[in-house]
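Mind having a look at this structure? Questions to follow.
Yeah, one chain of the complex is gone here, protein chain that is, but the others are all in their spots.
Take a look at subunit A:
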Amino acid sequence: MEILNSSLIDWSRAQFALTAMYHWLFVPLTLGLGVIMAIMETAYVRTGNEQWKRTAKFWMNIFGVNFAIGVATGIIMEFQFGTNWSNYSWFVGDIFGAPLAIEAIVAFFMEATFISIMFFGWARVSKKMHLAATWLTVTGATLSALWILVANAWMQYPVGMEFNPDTVRNEMADFWAVALSPVAINKFTHTVASSWVFGAAFVAGITAWYMLKKREPEFTKQSMKVAAIFGFVGIVLTAWTGHGSAQQVAEKQPMKLAAMEGLYDGQEGAGLIAFAIPNPDKKSYDDGVDPYIMKIEVPKGLSVLGFSDFDAFVPGITDIIKGGYKDYKGDVQLSFAEKQKAGKKAIQALADYQTAQKDRDAAAAEKNRVILKENYAYFGYGYLDNPDQLVPHIPLVFWSFHVMVYLGGFFGAFFLLLWFFNYKNKLENTKWMLWISIISVPLVYICSQAGWLVAEIGRQPWSIQDVLPLQTAISALSVESVKITFFIFLILFTALLVAEIRIMLNQIKKGPKAE
């Protein structure tokens, strides 16, 4: 029975991961390419140069193909919280549902309405109105990113809520604490800035192909100019917000930071791993197996990255499980066993509170309400059986993080060079740079996916950090049902992805002339 059930959790997770990863193939391109084509149309309206219009329209068509499949994969994301994470939906829906509704009301309608003017309105509204519609489409997309990231940030760092034992759920107590949490702001800026890089790398790669083929000289000149500058601005912002992101993780999700670096034993002035191979034989925090096969470190790098302090203490996985260390605020942290005990106490107090309410025993109810409140910070730990459950999949988080950082560094250098060659008008004749531009297209997809793998797998075992572990968040379904829907999504999304890629390749082959 246990095996069957744990596989229900695994399949539910797999389905969520599958659909989220597919969705995220398309969203960053929408966010980045959207701004690029809006900039191009702005240039058209300001200069009256028809070539700018042709250039903008070519990218808009690519945008449209990508947007449609983004919508298709997106609707599942919203409803899946209900269909596969039923307990989650009740337990935190009072807070989590609001940003989703705001996203629909404020952002999706803006996007859906103005995209129709953008595509069909060229001959039906004025030039300026059309430009406004294009910008509003992009604004709608960006606002939707804002609200869904507010929701996601709250899962990583639950704030502005209070547990209500009568309704058995968390209830919102401070809307602005949720909407403007530092994690939300950082997630939004990092995600949007990195999506700008995404869009710029995509445009640069395709434009480079035209340059290699010596096609569309005016089009490539315009596209490359926008991509190089925009991409460079994007990567600078991404690096800056990425550092902010590491600091948020260091403060709020120390286990995630430890997993990103595969750090078992914490230290002051902890080094940042430049390259290492985590040991796959390491199964538990206390099995004595060396966590790395080999490693090269930047001295004190992790302390600086996480806390902007050369000598800051960075707790490792073992520290977090064993407790007793002082966190960045100077508070002594509890061990897993102590947190687990507090969590079980809180859960038991909730059960006893309900019994007392049924028996109309006001004194017992009050007593248990107080116990619950005192221990609620560790509520979720009560559902965990052993400390190893607290540790996310180390190799996956470690590699995702390092791949993201390596590629982030690559894109920094890439856009600097791209800007330089483009500025000097030498790009067309610098073949190796054009080839690197083409290769950077698949790389930007990998980088972007890796970023989310760090964020989401690094959050395990929690659906809501410290409050609700995954196994308590599920729907009561048979594992067969979830397996079937998993495979339907897998087949359907893959089929649609193949079509999407082939349509794009066809459009690129035809080129902007076809407009």
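The rule is simple: contacts are C-beta pairs under 8 Å (C-beta built on N, C-alpha and C of every residue); 3 or more make two chains touch, one makes a residue touch a chain; residues count from 1.
Note that in this section contacts and distances are computed from a predicted model.
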| item | value |
| --- | --- |
| Per UniProt, the name of the complex member that is left out, chosen from "ABC-2 family transporter protein", "Surface layer protein A domain-containing protein", "Oxidoreductase" or "Cytochrome d ubiquinol oxidase subunit II" | "Cytochrome d ubiquinol oxidase subunit II" |
| Touching residue (missing chain; options A:W24, A:W52 or A:F108) | A:F108 |
| Touching residues (missing chain, whole complex) on subunit A | 1-2, 5-6, 8-9, 57, 61, 64-65, 67-69, 71-73, 75-76, 78-79, 81-91, 93-98, 100-106, 108-110, 112-117, 119-125, 129, 133, 164, 167-169, 171-173, 175, 344, 347-348, 350-351, 354, 382-383, 471-472, 474-478, 481, 485, 488, 492, 495-496, 498-500, 502-507, 510 |
